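Note that one protein chain of the assembly has been removed; the remaining protein chains are unaltered in position.
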Amino acid sequence: MTDVVATNETILVVGGGISGMTAALEAAETGKQVVLLEKNPALGGRTAQLYRYFPKMCHPICGLEINLRRLKANPRVLVLTQAEVTGISGSAGDYTATVKLAPRYVNENCTACGACAEAVKTEVDNPFNYNLGKMKAAYIPSAMAYPQRYVLHPSIIGTPDAEAAKAACKYGAIDLEQKEESVEIKAGAVVWATGWQPYDAAKIQPYGYGRYKNVITSVEFERLADPHGPTGGKILRPSDGKEAKNVAFIQCAGSRDENHLRHCSRFCCMASLKQTHYVRENSPEDGKSTIYYIDIRAIDRFEDFYQKVRDDASVSFIKSKVARISEDDNGNPVCWGVNTEGYKRYSNAHDLVVLAVGMEPSVKGVAIPASIVADSSGFIEADPANGAIFGAGCATNALDVNRAVQSATAAALRAIQVVNKVARAEV
Amino acid sequence: MAEEKKFAAYICKGCGLGDRLDVDALAGVAQKEGKMQVVRQHDFLCNADGVAMIKNDIANEGVTHIMIAACSRRAKTEAFFFPNNAVARTNLREGVIWIRPDTEEARETTQDMAEDYVRMGCAEVKAMTAPAGNANTGSNRTLLVVGGGLTGMTAALEASKTGYPVVLVEKSGQLGGWAAKLWKRIPAHEPFKAPADTGIADMAAQIAADPNIKVYLNSTIAKTDGAPGRFVVQIATESGAVSTEDIGSIIQATGFDLYDANRLPHLGYGKSPNVVDQAGLEALAKAANGGPILRPSDGKPVTSVAFVQCAGQRDTSGEHLPYCSGYCCNASIKQAMYFKDSNPAIDTTVIYTDLRTPGNGEDFYRSAQEKGVIFTKGKVGSVAPGGNNCVVNFHDLILDDQNAQIEADLVVLATGQVPNSGINIDMSAEEKAEEAAAEAAAAEATASGAQPLQFSKKVSVLNLTYRQGADIPQFKWGFTDSHFICFPYETRRTGIYTAGPVRRPMDMVQAREDATGAALKAIQALENAQLGRAAHPRSGDLSFPKVRLEGCTQCKRCTVECPFGAIDEDERRFPLFNESRCRRCGTCMGACPVRVISFENYSVDTVGSQIKAVDIPDEFSEKPRILILACENDAYPALDMAAMKRNEYSAFVRVIPVRCLGSVNTIWITDALNAGYDGVMLMGCKHGEDYQCHFVKGSELGRYRLSKVGDTLKNMNLETERVKDLEVAITDIDNLPRIINEYAQQIVDMGMSPFKGF
Amino acid sequence: MAKRQYAFYPGCSSQKGASASNYLTSVESMCKTLDIQLTEIPDWNCCGASISYAEAGELPRHVMNARNFALSEANLPGQDIVATCAACWLGAKESKERIEHSSQLMADTQEALKEAGLSIKVMPEIRHMAEVLVEDFGFEELGRHVKNPLQGLKFAGYVGCQTNRPFGIAGENFENPMYLDKIIETMGGEAVPYDQKVTCCGGALAFSEPDKAQAQIKDIIEAAYDGGAEMIVTPCPLCQANVEIYQGHINKKYGTKFNIPVLYYSQLMTIAYGGSAKEAGLDGQVIRAPKLEALAK
Partner (left out) sequence: MSANQEMAVRYKNNFLKEVEQQVEMGEWVKMCMQCGVCSGSCPTNFHPGWEHPPQEIFMMIRAGKREEVLSSPSMWMCTSCYNCIVRCPRKLPITHIMHGLAEYAYELGLAPKVQPTKNLSKLFWENATKTGRINELTFSLGMYFKDAEGKINIGQGIKKGLEMQKVALGLLKAKRLNLFEIFGGHKCKDQKGIHAMLAKAYALESKRKGRHVG
């Protein structure tokens, strides 16, 4: 049974992506006790799956390394992975959260030596790579995974593979008897930082995602460009493994669209501008990018990043929402539409089309087990009715990393205000 | 504290270490060469039993210094958590067996490598002490907020709500700043359809009623002295009075000015009263007080209005603002609604190139369209002022009409935000000259009675007494934003945070978030200051640079190079370290030519003794030795992850993690070369415009110092290639092993260093 | 399964001797098997189709449809109106939505209907026959009646526009609807991959802008051949006619050799249900479908 020591001076942070980690660390570094919950087996969230950040083109796992080091050095944060909140009762200053813990089948004896993975034969989709490629069913979610412990995929439990993993482990780290459990955690305040999910591109029917292999999403493209990804950082298109040199980026794939997401997801324009660099990095001689857009939203100081991409001869800009995509005989996706600046019709074949999919709050369609005020897109609003449950990061708005971290820092203070009040009352 | 020191080495045999290495031989090295008093082996050191063994030694055997030879210092940190002891981690797993082939031929060199690492671990731990932290730093818990606009007011209220006293200083005679000049604001809540009340009056009332917040109006900061937890701030009031406040930490929320529309004569500003900027329109709307907005030229109600977006912004000519201010599209939409809400018959057009309404601003945009605001994608060339109306000439980009025109009673220019960030302390000589020229030109123009060009000489906001300058260093275009994406509050002055549009162009929603976040960081800074703990990125670090003043030559390199302005000079011109400003990067230590600066657990000695501990085989062994000094934030994790992938690299290298390339003292390199190392690789983060160094200037300064190593090499008659400076990113998991191997081959080809055996 | 009853709105083209009379023949046969009772709305009138916009304006068009609603409810109360023609279904459904949406429009409609002695009291549901098959029966039920599976026959399921957009069949995809393919497969035939499934045939512009329409029709037929289809199947009378009857013109203009039969789903179903070629209206094909005729019992 997992033992969690928490009181109503504890801050419960739900979500272990960059926002949740930030909220947890900022609160802990201000001297507060924190319980940090993550649904997946490792912390890091979606930013850990990005290759580079705009506008610096630096690597997200560099910041993750720092945050993990802060975490390792700070005994005030208790991390629970594979944890989901199923209920929250009580009120500001006195909450009890019911948390479901899924079994990892690997205990803290694990040294991450990898012997279990060698022993296991079953392969499963690799969610870290958005299922582009497979991994062993005994796996470490990524090279940066924290906790640095292996996981057994539930599909092999009860199969000889699980036994093989157990037999291969010299350290008694495989525990096939682990069961799902439910724990209650006290908290004075809750920071809800469950982040976002990419909009389901298959719903944008005219673009044929799911029908055409060479139509992929922007988050998948990150994995293709990443040296840690399924292609070792080479941009190879899914249909035939050919190098994709002529890449189209379609903006507002789902965003600004009343058939899909009515809001603008803010980060997609910058993400595509950034991804044109990947194309150039992969094919310095003959890489070519085309951005189809309605408005380029390179907001505030990111404008210069846009101007630099704009000045790059290998990148073209077409003011147009692509009407539809078809596939030619060579498996090339063909974008059809009209450049609205002066009405020019086009049907352009590309090696690969990347849909800049919108940002949907993870909370959308998922009942937060407490009464929360959200806007029409499902983002948590700042509202007194939420008591001491504070949204942070992309659970509150379509934000880029920078703004998500700011939001999480602010949420940490709001949570501290509540637990400080509890502490003052208890003195 | 003259505590008895007892050294213990623990060598793990798990994860294949026992199979791949001769652990008994390693234990022998630890005991004989490493002079460890306790040496233990364990089959599985990180499990409960292994950890209990170490804890027992601490409790019952008096062990104070621990050398753990097992996996990387990045792994198993919960198990090997001994905060009260000096701990060195020797990396035999990721550092040795995972990067070496498991073959008979490789066995000897792999064992050599492991033994050297044990030697190094022992040497390191012997040179370390567990940092105790300095409790004698300040403990003031009051926040100073500079600027009484929305951002400053928010920061003050939030800090007060958290339980901290606040001093709020506002330059003007009332609180509210830019927001107080607005008729309405952009909505912050569902349904995002109509302009909303600013709420500023309410905030001002809350501040007035808060006994925890002390407000100074008509006041500026005359002087800021001290460090987090013990700032002493002089506040000058217009009346001439000067007050002194003791302050724990500071939030600078000095906001922005609108870009001067006088610089946009081609858009008719200054030529017709009917061309206004966004502030001008807010003033008209306020005056109208809900009634029809009147045309300045003749006081008649406006019947048509055109908004020109990006006026003097997103400029590529170099004449105006190169950036987008981010909020103006929504602001113009809001202002367009002032007209449509009062009278739907008013022709209202917004001319834009890219409409930028992120998030639910899209709803606000749609709402404006529903209300009949016309949006036209076009580039405005000029505004021709007439008597009572103006003609906006633009290129209609959709209809591809170069000569499109709109006639309007009123034209509103959406000029952008210019930060009030004080003096640019990093200004180059050229920039200073440019500024002086502009000042002279303005003075001349004014004297000759021509159209006065706006020129206001920048004055300091904070008047810091810091040796490195009176204000916060700026990032781009005067904004004081952090350069870090993951860490938006990282300014280069510990305990001083900026928030709101001074930091980055932003709207009110974001300014509020920013202010709240900055309040947390300021509170955190003062809390940690009084505990002697470091701020980000080595948060919680209790180590602190100690300086042996008697050896100091007053060369001032440390005071100049400290990326965080932590070091001043005392009246005797010796460096004066302000502990709570320090981020523990060690740049000062790297800079010091006489090596008088050190940390308890990281010093010239902790690294130097490791370098010296390595066994250097003789010239004829065909076993060169290459020293790698790797930044612990990026290069070292990259090497670790390469090992997790089992990427192999040369057994000739010996890696020592360093806090930052900036902390690398050139003595380490000369020592290494003198000791007979055949090559030295330095692995640091990217520097330059998009630098990635977590200590801002560390890697740049480190590289600058290393560029001078060439002379040393020349003097020693060594090839310059024997020292290699590498820019490494954390993702270089495949590149790095390749580069190491290529370098090792290059060294082999070059031949062994002649300095061996001296 | 109990007899299902619907108010039937055949539309002008499905009348005897009209261009889709074979559609009607096959629908009647199919309904017999499925035990569907279609009762024609007495004295129904033309829906106006989408093309009548220039002269019709808004209200007159809606009023025409409203008259059918009123007649249906008065004579066949409680029954859903079922149309077989895509344009009839769309036109009626559109009018229903608009009238329901606007009280002004409802009032005007009632006022005009009064002139014909009618009024709307209850607004009936408007369904397309394909919708009825998919939703009220389901593929499993439709499959149970198959006696003569269309084994080995390859069809391109050409959905076209108006059963698909803007309303479509519930749960379907505008760009790649599957219901027609599923009907083909349920009847034992093979639905070939077909990337012009929802391409417009030109609609009424086949009359007024024959060149433009025929260029589109050419793409539609070409893709069917590319997919290996032997026949094209459609749920829409205008699609059927346009794709079938202009093949000669297209061949002349483009040098193609098109000669592909274009059938209704109901014709396939009739054959698969064991009906004769005549019961399926196969004699009504301008381009005969010998393979299907051969299979018919």
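Which chain is which? They are A, B and C, in the order written, and residues in each are numbered from 1.
We adopt the following convention: contacts are C-beta pairs under 8 Å (C-beta built on N, C-alpha and C of every residue); 3 or more make two chains touch, one makes a residue touch a chain.
For clarity, every value in this text was computed on a predicted model and none was experimentally measured.
Trainee: Thinking of the complex as a whole, which visible chains are touched by the chain that is not shown?
Mentor: Within the full complex, the chain left out of view touches A, B, C.
Trainee: If I consider the whole complex, including the chain that's not displayed, which of A:Val85, A:Leu236 or A:Cys252 touches that chain?
Mentor: Only one listed residue reaches the unshown chain, and that is A:Cys252.
Trainee: Decide which residue listed in A:Ile294, A:Ala356 or A:Cys394 touches the omitted chain of the complex.
Mentor: A:Ile294
Trainee: Considering the whole complex, not just the chains shown, which residues of chain C touch the missing one?
Mentor: 12-13, 15-22, 43-46, 48-60, 62-64, 67, 104, 108-109, 111-118, 161-162, 165-166, 174, 199-200, 202-205, 207-209, 211-213, 215-216, 245-246, 248-249, 283-286
Trainee: For the chain that got dropped from the picture, name the residues of chain A it touches.
Mentor: The list for chain A reads 206, 252, 256-260, 294, 319-324, 336-340, 343, 345, 347.
Trainee: Please output the residues of chain B touching the missing chain, sorted low to high.
Mentor: 347, 355, 365-366, 369-370, 372, 374-377, 396, 398-399, 401, 404
We take it that only the chains that are shown with their structure count from here on.
Trainee: With chain centres taken as the means of their Cα atoms, state the distance from chain A to chain C in Å.
Mentor: Taking the average C-alpha coordinate of chain A and of chain C, the gap between them is 46 Å.
Trainee: Suppose each chain is reduced to the average of its Cα coordinates; what separation in Å results between chain A and chain B?
Mentor: 24
Trainee: Of all the residues in chain C, which ones touch at least 2 other chains?
Mentor: none
Trainee: Where in chain A do residues touch at least two different other chains?
Mentor: none
Trainee: Hey, which residues of chain B end up touching chain A in the complex?
Mentor: Interface residues on chain B, with respect to chain A: 14-16, 44, 46-47, 71, 74-78, 81, 83, 158, 161-163, 189-192, 314, 316, 322-326, 352, 354-363, 377, 397-400, 476-477, 479, 481, 483-489, 504-506, 510, 513-514, 516-517, 519-521, 523-524, 527-528, 536-537, 539-541, 633-634, 637, 641, 644-645, 685-686, 690, 692, 694, 729-734.
Trainee: In the complex of these two chains, what residues of chain A are touching chain B?
Mentor: Result: residues 18, 25-26, 29-31, 47, 51, 53, 55-67, 69-70, 72-75, 108-109, 111-113, 140, 143-144, 148, 170-171, 226-228, 232, 256, 262-266, 295-304, 307, 319, 340-343, 375-377, 379, 381, 383, 397-399, 401-403, 405-410, 412-414, 416-417, 420, 424 of chain A touch chain B.
Trainee: Which residues of chain A touch chain C once you look at their complex with the stated criterion?
Mentor: Those residues of chain A that touch chain C are 205-206, 208, 211, 324, 326-327.
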